[in-house]
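Data first, discussion second: the structure below is written as structure tokens.
Complex shown without one protein chain; remaining protein chains in place.
And then chain A:
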Amino acid sequence: MKPIDMNEVQEQIDAFAGKKVFIHLETTNGAYANHVNEKAYNVGAFIRNAQVTYEHGKIKGAGMAYRVGLKTENGWVYAEGLNAWEVDDKNRLLMAGHDREGRLMVSLEISETAF
């Protein structure tokens, strides 16, 4: 993955607008968060292969912390903390936020085919 370039990512988000797409959305601080640090909470959520169609989407933010919001007919898809992206060999838009040690903290992925 490479550091986010807002213009390039926006172009990719636009390309999926109005289409029936599959979403992978995830946030995690790892299954060992509380094991390693007694004061930490284990928190995470993911949804894989949710089918949505968004009217439009935007990327906002700067530096190492970007947000993406996708406006759907009945609601929103939202991710915060994104800093890396790529379009993979299956034409899927992968976005992620990694911490200083390269660990994934958040991920939002959009694809026309199921993950």
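By our rule, a contact is a pair of C-beta atoms (placed from the backbone, for glycine too) under 8 Å apart; a residue touches a chain by one contact, two chains touch by 3 or more; residues count from 1.
Definition applied: contacts and distances are computed from a predicted model.
Only one chain is not pictured, and the protein name UniProt records for it, out of "Bacillithiol biosynthesis deacetylase BshB2", "Ion-translocating oxidoreductase complex subunit E", "Sulfurtransferase" or "NifU-like protein", is "Bacillithiol biosynthesis deacetylase BshB2".
The chain not displayed touches chain A at residues 1, 24, 26, 28-32, 35-36, 38, 46, 84, 86, 88, 90, 92, 94, 96, 98, 101-105, 107, 109, 115.
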